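A single protein chain has been removed from this complex, and every other one stays in its place.
When the chains are written out, they are named A and B in that same order, and each has its own residue count from 1.
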Amino acid sequence: MIQVPSLSDFNLQYTLPALSIVVWAAALLIIDLFIPRERKQTTAWLAAGGLVFAFVVNAFLFNVNDEAFLGMFRADQFTAYLNAVVLGAAFIGVLMSVDYIKRIGIERGEYYVLLLFSVAGMMFMAAANDLIAVFVALELLSIPLYVLSAFRAPDTKSEESGLKYFILGAFASAFLVYGAALIYGATGTTNIPAIFAAVSGIEIGGSASILLLIGSGLMLVGLGFKVAAVPFHMWTPDVYEGAPTPITAFMSVGAKVGGFAAMFRILASALPTFILMDASLHAAWQTTVWILAAATLILGNLVAISQSNVKRMLAYSSIAHAGYILMAVAAAGTAGVADAAARAALFYLLAYMFTNLGAFAIAIALEKDDGSGTNISDFTGLAKSRPGLAAMMAFFMLSLTGFPPTAGFVAKFLIFQQTLDAGLVPLAIIGVLTSVISGYYYLNIVVKMFLGDGEGDPAEGATPHLRWAAYACFAGTLILFVLPVLGTDIASSVHLATALIP
Amino acid sequence: MEATGLSLLTVILFLPLVGMTIILFIPGDQGRNIRYTALGFSVVTFALSLVMWASFDPNVAGLQMVQRWDWMPTFGISYYVGVDGISLLLIVLTAFIMPIAILVSMASHIFQERGREKWYYLFLMVLEWAMLGAFMIQDLIVFYIFFEITLVPMYFLIGIWGAENRVYAAVKFFLYTLAGSVLMLLAILYVGNQAGTFAIPEIVSMVHSGALTFPFDGLFSTQSYLFLGFFIAFAIKVPLWPFHSWLPDAHVQAPTAGSVILAGVLLKLGTYGMIRVLLPIFPEATVAWAPIVAVLAIIGIIYGAWVCYAQDDAKKLVAYSSVSHMGFIVLGIFALNGQGIQGSILQMVNHGVSTGGLFLIVGMLYERRHTKKLADYGGIWKALPVFGAISLVITLSSMGLPGLNGFIGEFTILLGTFGSEVLGFFFALFATLGIILAAVYMLYMFQKVFMGELDKEENKHLPDMNWMEYAALIPVLVGVFLIGLYPALFFAPMNTTVMELAAQVGHFVTTVAQAVP
Partner (left out) sequence: MVQTEMYILLSAILFVLGVMGVLFRRNAIIVFMSVELMLNATNLALAAFARHWGMESGHLFAFFVITVAAAEVAVGLALIVAIFRTKHSINIDELHQMQG
């Protein structure tokens, strides 16, 4: 007899933030038809309203610890925290887009609808508690982003960006889903807690353990593409450069949130006991992630030095930052560190959200209507023409370097602390040294703005909405330094590993 | 003792930040208001620092005027300020140097070509805040934060208002110091992870009660690596030979106020950190590494003095003399006895006053002649008699003439080195060589600039000193004579704290000597 579950078993209320976004996005698609062309800003505000609603609902879900949709989704602090980050990023992203897409002539309502769908994908990704859910959420996250990257069509750069992102994204998804199939083959289940339970019963060296090894490796490849980890990073600079800048900004944060959420759920929740050698305190995947992290840190930071376009520079910087978060993932592979490492990564994502969106906001302010004005040399003398913007940009650059007094500093030290706690001293050393390298190219922008000779760009893109976005990012970056408890306390009961022990 | 209200230290610390905020809201074209706001706040800060000194109890070894607020309680990190015999004089020194730096900037012409006066004073205020914080904070993470924040305003001071090569010097200064300090961050995190707290006094008491041990087994063991993590950061800041190459660039390119602050206070962060962190937390590694560090210090003393001769740039000469003088201070610290450490702390103050004074003099000459080449001067004493006399006193003080401040510090350090169980006679001998060399190059500079014939036409009609320059130089003279003639006033507050520290470390001198032959 098949038990038909009743509606109340689904725990719909726990996925309400993400569900409301999906429903609202679908509704907005219809509503947008009735909004006249010259008043498309209304769509933006409607979309932002949906984000605010979801944010408020999400605020009530911080202390929940339950499952929804019969185990497909998990509602816990990890989910709620990441939802908040994604919603914040999307809200700031909308603020940055409103005037930008108008002045470059791509103001269409579908822009916001697609953005909302992608947000929903990220939120489902943060909640995913089943490999099927991970896959579907990942696609819901990615497909709108492919379109958004190419949204500036018929601009060839933007179209190329979209197609490249699409091909490599689909390629990565195929890896991910094949990996998921193999894990299913090894354990007989796609549910993450059930995988956790099954893994401890797998005999080391048996065929199931080989399936598991290959499967988790393939999933790591797929997720590595999404978060732009080396050696799966090659799409990043082209896609970042070609996509409309607010989309680049949103993507740099949102896609990371999704990718790392799944990485933590799968590696730290499902496979922590997956050990190839007996009596080891370290999960089998730790060394792999460790090497990925080190390669990502080194390559991302070194190649960023030679960039002349600020969007490309920020693309490599985003690769490098994926490396720092990967340090936390690697740390989570040591028994007992997983929860603290996940909390550090959460704080990092929050701090990165404010900082990186802020940096992109200033870049948008300088961008001309034809898409030029994104070279680093365009920043020369900005401190003379727009001292406020220049000061904020300098602050964001310090934060990306991980220099006090910014949120980036707190975030980095939390990550380094966990890496040391996990016993990965060489990785921590690579982390701090690459931070110094990153100081070079971030500082380069500060040098151009403050010490360079030149009249400075008038930064005509700095419309009121964009300035508000920048102020919000600045405030967030500063406040998270002064009162880091605001970012750490709401993650204090994140339990990825222990909550799932049967 | 936990203070219930605001500790005086907190007031002093955040006064410059209040000043910064006020300056932020003054329109940029009101230069006068900006200047006097900055001056006012720095003078009040100095006055309050004297109040702090007056209410300081010299018979207490531990921290006074403590204030502690949680910052990140889950990780044991707090805003934790306190003052003891080690930091008292350095806080006063910082507050003393700042008004002088502001006065000399007010008399300067740099804003006529570079402008952005508002930002300049803004950065000076931030810098004062960060330096005071670094000396007051008793929590490793927050200490690191202040230690790092000092780089930002200094970077802009050099980069915007510096000389021709300013961008290169600013970036080099920033990245060099940053590179040194990131490893310190890792060491801090490791120590904190082990101790469960980042509060220095708690870590120290754990170390000395045996509750917390960092495994020590010779020059290359866990404790030594941690020691090195901190040491390299501090050594770059000092700068100790061979980590000094950023210093001449930074000094030569920096505006006068920047040089004064850099030499007067910022370099002391390194030596202060050594006393505050290395000696009490890693006593065994300190004892084991002391001779090696002392050798580096002596090389620095002699090398710095030697390179001075080759200089024809006055600012570069003073910069290298700093390398030499800071070597003395490091030597005194690693003598690991009361005299050495006391001498070092006093010498930090002396060096701040004297070398700060020398940079003032060079800066004032530069304002008049727009050159720093020694060869462009000569016979200046005849053109500017009062200025020449003041310069002579400051030069002699930097040389270590008895009766002036430099002598007291150097003499105490030499006594400490001579009586040290880890260093001893030969170290003292070579250090003395440094003193002799210092006398020679200082007199060489003085003679080149001030003595001789007034043979260059453009030197004959130099404008006389204005009141702001007097106001900047006279406090320096007061400091020179006060320390030189009445050193007991300065030794008194540090005595109890330093003696306890020396006793703590001295305990390990014998144990390590047995463990590591």
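As a working rule, a contact is a pair of C-beta atoms (placed from the backbone, for glycine too) under 8 Å apart; a residue touches a chain by one contact, two chains touch by 3 or more.
Everything numeric here is computed off the predicted structure, so don't read it as measured data.
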Omitted chain's touching partners, listed by label: A
Hidden partner chain, touching residue among A:157, A:368, A:467 or A:495: A:157
Option touching the unshown chain, where A:5, A:188 or A:231 are the choices: A:188
Among A:238, A:339, A:421 or A:457, residue touching the chain not depicted: A:238
Touch list for chain A against the chain that is not drawn: 131-132, 135-136, 139, 143, 146-147, 150, 153-154, 156-157, 159-164, 166-167, 170-171, 173-175, 177-178, 180-182, 184-185, 188-190, 237-238, 241-242, 306-309, 312
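What we mean here is this: only the chains that are shown with their structure count from here on.
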Chain A - residues contacting chain B, complex: 383, 387, 398, 403-405, 409-410, 413, 416-417, 420-421, 425, 428-429, 432-433, 435-436, 439-440, 443, 447, 450-451, 484-485, 488, 492
In the complex with chain A, residue positions of chain B that touch it: 71-75, 116, 119, 141, 144-145, 148-149, 151-152, 156, 159-160, 166-167, 170-171, 174-175, 178-179, 182-183, 185-186, 189-190, 192-193
